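One protein chain omitted, others in place.
As written, the chain order gives the labels A and B, with residue 1 at the start of each chain.
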Amino acid sequence: MQSETLIPRVGVVTDIRQDTPDVKTFRVVGTDGKKLFEHIPGQCAMVSMPGIGEGMFSITSSPTNREFMEFSIKKCGCLTTWLHSIEVGQQITVRGPYGNGFPVESTFKGKDLLFIAGGIGLAPLRSVINYVRDNRENYGSVHIVYGSRSKDDLVDYQEIIDEWMNCPNTKVDLTIDREQEGWDGHVGFIPNYVKELQPDTSRTVVMCGPPIMIKFTLAGLKELGFVDNNVFTTMELRMKCAIGKCGRCNIGNKYVCKDGPVFSFDQLSELPNEY
Amino acid sequence: MQEMIDRAKELLADGTVDRVVGWRSGEFSYDITPGVFRSAEELDESFIYNDLCAPNLSKYLIKESRKEGKLLVFLKPCDTYSFNQLLKEHRILRENVYVIAVPCTGKIDVDTIKDKGIKGITSIESDGETVTIHTLYGDKTMPKAETLGDKCRTCKSKKHVVYDEIIGEDGEVNNDGARFELVEKLENMTPDERFEFWRNELSKCIRCNACRNVCPACSCENCVFDNPNSGIQQRAAVNSFEENMFHLIRSFHVAGRCTDCGECTRVCPQNIPLHLINRKYIKDINEFYGDYQAGEDAMSRAPLNAYTFDDCEPGIVYSRGGKA
Partner (left out) sequence: MFRLPVSKIDDLFGTIASSRTLYLPVDGNDGRAKYDKWSEGTKMSDKLNTVRSAKSFFFPQTTNICDFNVNGANVEVVDIREESEDFVVFGVRACDARSFTILDKVFLAEPVDSYYATRREHGTVVTMACSEPEENCFCNVFGIDAAAPEGDATCWIADGYLYITSNNEKGEKFVESISALLEETDDSAVKAQQETIHGIVEKLPFGKVSTDHFRKNTLLEIFNSEKWEKLSESCLGCGTCTFVCPTCQCYDIKDFDTGHGIKRYRTWDSCMYADFTKMAHGNSRNAQMQRFRQRFMHKLVYFPDNNNGEFGCVGCGRCLSRCPISMNIIKVIKEFGEE
């Protein structure tokens, strides 16, 4: 009988990192200790615990990592709450990769990049950022603007400080929503911060975060002179099959699971505002 | 019908109400859709009331009465029972609703006619006694009594239990007990026969939720069958008993609150006589606690919600000789 994508493979959680009070990053390999499958930055996988549920998660590790995959997951619903309760050694199921991923080998190549992320929105961008860092010669300068509710809610904070900030031709600007003891960085919401930073409009933008952040940041970018077809984002809607058949994650005639999750804003402008 | 339209126009014009909940005509004379009418023109264009307007409009008032402004609703006798019951449960804002009672002589059910082998029905006309059915393959006539849906074949009441004004004469409550005849027949079966009967009927269920969503007693904001934490949200026949449990749980939940409007059976795409489950509970409540009709008034406490020293002992179920 032919292979069936709906039947998942078993994965083993080999490391769990508490990133923020409600975000953990899970390292997963196959039962043979090897990486389960290869992916393109921005692609997703269906992670599941039988009896609890299955959900689509962005693969947050870079494909350049040959040993394992990582998922940064915020505690939010049934499955994610369960995931936050597990310990290293727990087996789960994984299937994928799904979706289109970011055009890292085409549109992005040779470009100056601007990454804008809010909260857990950094998760899908981390894969791209690390891919770009590992293939640094293929891309221009990198500017990362990342914000969260508080310092404690900045995902991958240590990696940002230790690695991203020390990467050549890379600028990282962090912001948090409210003043906080022990924080001497920028305070304020991302849309305003981006406007203050006056990024160069020739940059290709990759953005992810809560819908309200996307909405206002996009408006700000347009004011600055950025054009829709040069701004990319990654979407998330309820999914069950991840292969464009179960019928629920569509925005107009596009399925987020199959035709997305990565869309440019000129693609989205031709689709209904139903997300 | 013209009297209804005229009165609705008056109430719209003088500002008593700002919209009218009624029935909208369709492509044929029988595919009627509940609708909200906001102008005289709209009423002229598509308002209809005839022997085919079966939908119970009370359910819509749960949402509609919570919107701004006052609405006019036309209620048939049996719809007024649902209305009262919903008032009792604080699900309709009474001050936002103006009720006009309209008479009903029983509603024709197109499926009942189709089940007689009549095909290609393009229109149905009724003079109250005889029904003329126009089809692609010629005309047919039959007595109206033979065309009634389940909900109307044994009508419990032609009396309106609540209204602000009435068009036409009010009718009488029907106490002949005919509506319990089929229930008695089921009661007289052996447990095995009865189990077989319901297994056969309920196994047809496709869990479309039409019965639940049309039911005026099913007014929960979030149904237990939609709650992923309830443990009963399988939504499908994962084992052969799932669909049975759905209907039994649902019927228990509406027990003592079901007014016997019969909408569940009318809308069931699989033709399951769901109302018989509810009628069994109604009959039992009558026998255990004295006659009670849900929705008869909006104030009294229902037998299942009020303990009295005269209540029957739980053991009565056994003392009825295993028929329960």
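Quick notes
To be clear about the criterion, a residue touches a chain if its C-beta (ideal position, glycine included) is under 8 Å from a C-beta of that chain, and two chains touch if they have at least 3 such contacts.
Note that this is a predicted model, so its numbers are computed, not measured.
Summary of contacts with the chain left out: across B:Met142, B:Met245 or B:Val267, the touching residue is B:Val267. In the complete assembly, the contact with the undisplayed chain comes from A:Thr80, out of A:Ser61, A:Thr80 or A:Thr204.
Touching the omitted chain from chain A are residues 1-10, 49-54, 76-78, 80, 86-87, 89-93, 236-238, 240-241, 243-250, 252-253, 270-272, 274-275. Hidden from this view is one chain, which touches chain B at 26-28, 31-36, 55, 60, 111, 115, 119-122, 135-137, 200, 204, 206-210, 212-214, 226, 233-238, 263, 266-267, 269-271.
Keep in mind that, in the parts below, only the chains that are shown with their structure count from here on.
Centre-to-centre separation of chain A and chain B, using mean CA positions: 51 Å.
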